[in-house]
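Structure first, commentary second.
With one protein chain removed, the remaining protein chains of the complex are shown where they sit.
Our next item is subunit A:
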Amino acid sequence: MNEISLMPEEQYQRLQQRNAEDVKELWNLLDQVKDPEVPVLSIWDLGILRNIERDGERIVVTITPTYSGCPAMDNISSDVTEALNSAGYSDVSIKTSLSPAWSSEWMSAEGRRKLRNYGIAPPEDAELDEDGLTPDAHAQCPHCQSRNTRRVSEFGSTACKALFQCNDCNEPFDYFKKI
């Protein structure tokens, strides 16, 4: 074993919430809803899925955007509705909550692992600079694990990512920003 990973408090709370008995099967059901931009991650993995409640016949799902302008939110809403509809829940309401603001800390451990395998460096694979922002080098390359990398652009293919390139294997890769 190389390291003992500690689970942040937020993630622990989320797991507790997920394991609450009454809507447990709905949490499992919504694991099939993926982020349209990062299709290996479910909205649970990303921390976008905040709550599921049963209000009589109605299922109320609360989601939160990663970034203010995340264009995936409309897609995610309709995917959630569709998933629930096809499982027989016809009365679905989606709430968007802004507070507390989404944090990359909410991403599940499983999500981080999947992200890395998909070729995207998760937030903890770079040491942040003194301002707590994405550094200009040394994010770990998800392809060859080298730390000899450099930031190509602060802003990547989506709002949540920055673009890096590995100086050893030369592959470009996305880094999931810490916010």
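Note that a contact is a pair of C-beta atoms (placed from the backbone, for glycine too) under 8 Å apart; a residue touches a chain by one contact, two chains touch by 3 or more; residues count from 1.
As a convention for this text, contacts and distances are computed from a predicted model.
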item	value
Chain not displayed: protein name in its UniProt record ("Phosphonate C-P lyase system protein PhnH", "Branched-chain amino acid ABC transporter permease", "Leucine-binding protein domain-containing protein" or "Phenylacetate-CoA oxygenase subunit PaaI")	"Phenylacetate-CoA oxygenase subunit PaaI"
Of A:Gly47, A:Pro65, A:Pro122 or A:Pro142, the residue in touch with the unshown chain	A:Pro65
Footprint left on subunit A by the chain that the document does not show	65, 67-71, 98-102, 131-134, 152-159, 163, 177, 179
